[in-house]
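Data first, discussion second: the structure below is written as structure tokens.
Moving on, here comes subunit A:
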Amino acid sequence: MSAQLAIQGATKHFGGITANEDISLEVPEGRVIGLIGPNGSGKSTLFNSIVGYHPVDGGSIRFEGREITRLRTAEIARLGLIRTFQQTHVFVRMTGLQNMAISDAEAGHGLFRLMRPVSAETRERAEALLAFCGLYGKRHLMAGELSFGQRKLLELAMALMVRPRMLLLDEPTAGINPTLINGVIERLQRANREFGVTLFVIEHNMRVIMSLAEHIHCLAHGRLLASGPPEALRNDQRVIDAYLGAR
Partner candidate 1 sequence: EAQAKVEGDTVYLGAAVSLTGKYTTAGEHTQRGYDLAVKTINDAGGITVGGKTYRLEVIYYDDESTPARGAQLAERLINQDDVEFMLGPYSSGLTKAIAPVTEQYGVPMVEANGASLQLFNKGYRYLFAVLSTTEQYLASAVALAAELAEREGRDPATLKLAGAFENDPFSQDIRAGVLADAEKLGIQVVIDDQLPPELNDMAATLAKTKALKPDILVVSGHSKGAALAIRQVEEMRVDVPMLAITHCDSADVIGKFGAASEYTLCASQWAPTLSYQDDVFGSAADFAATFEAEYGYAPPYQAAESSAAVLVFADAFERAGGFDKDAVRDALAATEMQTFYGNIKFDETGKNIAKPMVLYQIQDGAYVVVAPTRWAASEVRHPTPPWSER
Partner candidate 2 sequence: MAATPPGTGPDVPMDFETALSVDAVEEAARELAGEGPSRDDLEALCQGEPAIDIRGLRAGYGRMEIVHGINLVAGRGQSLCLIGPNGAGKSTVLHTIFGFADVMAGSIQVGAKDVTRLASSRRLSDAGVAYVLQDNSVFPDMTVEENLLMGGFLLHRRGAAKQAAERVFDRYDRLAQRRHRRAGVLSGGERRLLEISRALIMEPDVLLVDEPSIGLEPRFIDMVFEILADLQRRDGKTIVMVEQNAKKGLEFADIGYVLVSGRLAMAGPGDALLEDPEVGRLFLGA
């Protein structure tokens, strides 16, 4: 089976800083893949390159057999490749339901399809997904009035609303209360299992990444340092030296 997302030799420089250097990795369909690495090792940069936030300097990125290296953010998103942000990004002066309604890719993004009122189906699915993420009771609140953790959950619900083929999650549990983290992990696992969404996750929280990911890649200094199943990586001396530190 060929991978859903295939990155070949991705390289990205910012001025004199090398953020990514010749990174090649694959994300197979339907799996949960982790991405770890020290601060500044280029994880977020790699995500940004994948979704077309900034073009890579070299290398190629393919999604479901299609070359997406030069495509723009919105085009890539319409292929079903959606990301969430390390700092939450939601539409702060719109209610939770409105945030969801505009994320409904099935209702269409074309100008003419947009010029219709929100359909009953969209609304139903939005409410269901909000409930899934524990936000049903807050659906009429402005997203800006939600707490940090709730915004992260809303962002997740919005991403699911798109019915993405693959989700790139940048530190989905950073700054979330440890108790709620368990809930997030369960939701993510269910989304993966039951909606069939492939997950590609950046995390610094080892508890989260170890229980979530089936396979983990570790970056250091912009390069791919090691890859393997969680257990193997946890005991990989290179990863311990570069990232985990002596325990």
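Just so it is clear, a residue touches a chain if its C-beta (ideal position, glycine included) is under 8 Å from a C-beta of that chain, and two chains touch if they have at least 3 such contacts; residues count from 1.
The set was built so that all candidates are chains of the complex that A comes from, given by their letters.
On a predicted model such as this, the values are computed, not experimentally measured, just so you know.
Visitor: Can you tell which one of 1 or 2 makes contact with subunit A in this complex?
Guide: Here, the candidate touching subunit A is 2.
Visitor: Would you mind writing out the residues of subunit A in touch with candidate 2 in their complex?
Guide: 17, 37-40, 124-125, 127-134, 136-137, 147-150, 153, 171, 174-187, 190, 194-195, 204, 206-207, 243-245
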